[in-house]
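Below, a portion of the complex is reproduced, with chain positions unchanged.
Note that the chains take the letters A, B and C in the order they are written out, and that residue 1 is the start of every chain.
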Amino acid sequence: MNKNTIGILSLFVLIFGFTWYSNENFVNGYNMTNLVKWSSLYAIMGIGVAFVIITGGIDLSIGSVIGLVASLLALAIKYEWNPTLTVVLLLGLSIVIGLMHGLLITKVKLQPFVVTLCGLLFYRGISRWLTDNQTMQFPGTENLDSFFSGKLLIFGKFALSSPFFFLVVVAIIAAFFLNRTIWGRYLLALGNNEDGARYSGIQTDRLKIAAYVICSFLAGVSGLLFAYELDSVQPAQTGEFYELYAIAAAVLGGCSLRGGQGAIFGVIIAAAVIRLLRNSINLVGISTHLEFSIIGLVILGGVTADELIKRIVAKRRSKQISTSKS
Amino acid sequence: GNNSSNGTNDGDDKAKHKIAYVTNGIDPFWDLCAAGVRQAESELGGVECEIHFPTKGLADQKSIMESLMAKGIAGMAVSPVDADGQTKFLNEIASQTKLITHDADAPKSERLVYIGTDNYKAGRALGRLVKEAIPDGGEVAIFVGRLEQLNARQRRQGVIDELLDRPSQTLGQIKFDEVAKVFKGEKYTIVDTRTDNFVMDAAKSNAEDAITKYENLACMVGLFAYNPPRCLQAIKEAGKLGKIKVCGFDEDDALLQAIKDGHAHGTISQQPWNYGYQSVKVLKSILDGDNSVIPPNKFIDLGYKSVTAKNIDEFWSEKNKMAALGKKKD
Amino acid sequence: MPKEPPLLEASSIGKQFPGVRALHNVNLTLFQGEILSLVGENGAGKSTMMKLLAGIHLPDDGAIKLNGDLVEITNVREAQKYGIALIHQELNLSDNLDIAANIFLGNEPHKNGVMDHNRIHRESAQFLKRVGLEFPTDTLVADLTIGHQQLVEISKALSVDARIIIMDEPTSSLSQKESKKLFEVIRGLKSQGISIIYISHRLGEVIDLSDRVSVLRDGENAGELVGDEITHDAMVKLMVGRDLSQFYNRTVTALGEKIFEVKGLRTPPYPDNEISFSVRSGEILGIAGLVGAGRTELLQTIFGITPAVGGSMKLNGKELMPKSSLEAIDSGIVLAPEDRKRHGLILEMNVRENTSLARLSRDQKVGIIDFNNEYELAEKTIKELKIKTPHSSQVVQYLSGGNQQKVVLGKWLSMNPSLLLLDEPTRGIDIGSKQEIYKLMEELAASGVAVIFVSSEMEEVLGMADRVLVMHEGAVTGDLSREQLNEEAVMQLATGNKAAA
């Protein structure tokens, strides 16, 4: 486990302890079930964007991709398409979206911020337009429903829900990919120094495209999970602002926006911290109006502490060396 | 679309009044209103309607209305985001076109008429539903998208006043209670009001967190259409269906189903299709030169409907009928 | 030699960086109108010392006296006020601005913050004339070659009315011809009474230019040489602490078959010039030329980084025309690039990860990294190339230039290439490491690898190459065998004078 992860883990433990202390209901099975569920949903998005951030890029379109996938799913179900086929097609669509982002960024050499900002606007508009901006539900797709939002009772009232199992699969694959495979190594290398990676025979463009594909794909998966979790889609709102939470989770979890750095486990914990905060705000009884402020402050505090600790460590190290030398 | 731009067309087109129906945002509620507009458009004839849903609040609403004025519109029905603040602007609009308000009024402006509901009264009616649902009293939590909107505040106040058995307040002079406060009455305690900013997952997790926090929660009240279904989901997942009652506002299908199944107690419907339908109808009359539709107090109260298990079937089929009718045009 | 009191006197300077003691008890004096050279191995602390004088870093210990007065130089502006200007090892121009803007950057004539554009351009033109650069002052710096940018930096130093101009390896990216021009400028400055501190790893230049040489070793003073004492051997002895004899002792081995052949190759910047040549196995082919002659482009084209616009290549009898570096690597061509930090290494990764970066895809079929294998490879490379690093997990950023270059070479050698391309393999590298790299080149050649190396250092070209191609403006102007090799011939060809061949 790397040092960044320890920082965010401490933050998690701190808030967890505080909330527990303030409200003993906090740790009851029902609440833990929900906390795990929401954290998993956020973590899946966070892991997706972490891949893009590792390449030194950014993806602002996540929320809109979630909205688009959820809207199209509802639309397809309304028109009685085969649900399973629809799900496959939608995942395909999210891959195509990522592919387009990647191509625009690597081949046309547009900036990721711009491309995905346009994506944010574009997919949101398309969702609204295709659905005529109607709120939609998901009637009668029981199999998929239990696949995407089922629950497995563990003990008492504590259950693990589908998003958690999705997260486990995604996290294991992602961590393995990043730390154990050559492509993960390549991603980190190109995030640090793209030219250097290219001169070492790494096909940087392809890898960057792959990162955007992974990100959009996981946004697509999240879209399906959110849709089934909420049983309802509002084309203009579903997923709005999620990109910011996902990016916040990735950054707080140890990904540097400068690229070349990332830890899957950290992202998961960071996503949990963000959800935990909201849970805590509700349970402790802080005005819901302050929610945003508190999340903002905690993220800022987290990265500031992280930066300061890094500096102190560096200073101490330099002192040790100087005393050992002289 | 395009044919509207070449003005010299057949007489049929010329005779049609161009009417704009502007909402205050995006909400399932407005979908049903839009259905009513479409229905009136096809039923009444002689009008051509365009419907605008401003995405992001006041600024968007204002610039859309400006564009509509520039385009030349015979009549406009608008639900002002902030009636008081927009008075001046509304007067400017009213000087150039036939302006009516719907859903939310701007009493100080020169709008011709207001078509809507008394949200405070509707809130009190909702409070009565809550009393029916939990006659022995208990803890009540309120869920709402945003409290910026006057109608949301009025509804909330109506619920609180009713549950605390306070005397009725007059619309327009309502004193609003703070958000972060517990209100304890003889039988009923309003423990919390949580906002979600129209974020669905926040709506659901607010409901979940309330269930966690208030073990003795007796009733959840959702003030916006999407709130009651989220409450119901959370209750279901907590295994407390039936134990925690749900009362809501508006007519989301999931809520209606729950009322039918006995999982929710009831809802207050403003019958939004009437908003759309009546707006078009009234505007058309005015544009045809018939001002008799405007009552002296300039308020056409469309009332509200309490929907419970007793009248759910009847209500739901009407809703479906209206929604389907409205959609026929597409 | 000047007898008056020193213009600048730094005594007992100490400087500490996180993890590194860069300077310890260093003394340095500089007299008016003197050219003082500062030499030392990579990481000896030369640049750090100069940054202290220029107000970029603050010393931890010690004192600096100017004209006998104790001064504290806390920022760049103060240094400028004292008349000290530093031309950095890495160019530091803003290439989005024009020449004039860069010359006066931070020092613009202005009234209440409003710049005097006319004066900036007028005076820039004068400075450009003084350094012999004939460009309009509104030329974007991005459009200049490195050599020309270097001259802009010097103009900039002149513009602050510096009495002391410090040049940190100014010739490392200049060709012989441009270097010579720079030396004229430096001597001109000296004659105007300006003092120069000159840093270079090219000892030949140092001998030519210096009045006095100060040597640093491991962040401490290692000695000083004046006048006739300034010889190659003397400097080397002080720098590395021992004798380094037989610098270029190329032992010519028997050459093998022609293994690489280029026919009519056309590179993107010079699509009209066709380049043809061949290399045999075991041969070391040098490529000489002025900056911008297209040598780097040629190597990059062979390596597939900037695919050719025409022509053909043959390696081991097989036609190839790589469209990407991966293709080139797969067919046995590797390149140690000119810009080590930008292209050669992933600075924030460690030695192990850097050495295995290209090889990973070979060793693993399913894409899963075998960490043991990777570790062994790294240890082996460290041992074979004698890379000075505490362990294989050291981040390469913290290695000295020579050791960084060895990591680059280590990365490629593990691929068993048939053709090794080296672009300025010893740029900015100290003399000890240089020699080790030369030895490596020889060993590789002896083992049958064909080596092509680009160098702007004449001694190196003359000393190491079996054969030399000379390039001028994207075209090959000569192909000199070892017997034909001499400085005069190379220079003639490099300046486009074909008659010399």
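Definition applied: a contact is a pair of C-beta atoms (placed from the backbone, for glycine too) under 8 Å apart; a residue touches a chain by one contact, two chains touch by 3 or more.
Since we're looking at a predicted model, the values are computed, not measured.
Student: What formula, in the shown labels, sums up the chain copies of the full complex?
Tutor: A x2, B x1, C x1
One rule holds for everything that comes next: only the chains that are shown with their structure count from here on.
Student: In graph terms, nodes being chains and edges touches, is this line, ring, star, complete or other?
Tutor: line
Student: Where the centre of all protein Cα atoms falls, which chain's Cα centre is nearest to that point?
Tutor: Smallest centre-to-centre distance to the global C-alpha mean: chain A.
Student: Please work out the Cα centroid separation of chain A and chain B, and write it as a whole number of Å.
Tutor: Chain centres of chain A and chain B, defined by C-alpha means, are spaced 34 Å apart.
Student: At what distance in angstrom does the C-alpha mean of chain C lie from that of chain A?
Tutor: Roughly 44 Å, centre to centre.
Student: Show the residues in chain C shared as contacts by 2 or more other chains, in ascending order.
Tutor: Expected reply: no residues.
Student: Residues of chain A that touch two or more other chains: which are they?
Tutor: None at all.
Student: Show me the residue ranges of chain A that touch chain C in the complex, using the header's touch definition.
Tutor: These residues of chain A touch chain C: 180-183, 185-186, 188-189, 192-193, 195-203, 260, 314-315, 317-318, 321-322, 325-326.
Student: Spell out the residues on chain B that touch chain A in their complex, using ranges where they run on.
Tutor: Residues 26, 28, 31, 53, 55, 179-180, 192-196, 198-202, 204-206, 208-213, 215, 225-226, 229-230, 233, 237-239, 252-254, 330 of chain B touch chain A in their complex.
Student: Please name which positions on chain C make contact with chain A in the complex.
Tutor: Answer in residue numbers: 16-21, 24, 303, 305, 324-326, 328-330, 335, 337, 342-349, 353, 357-358, 360-361, 364, 367-369, 411.
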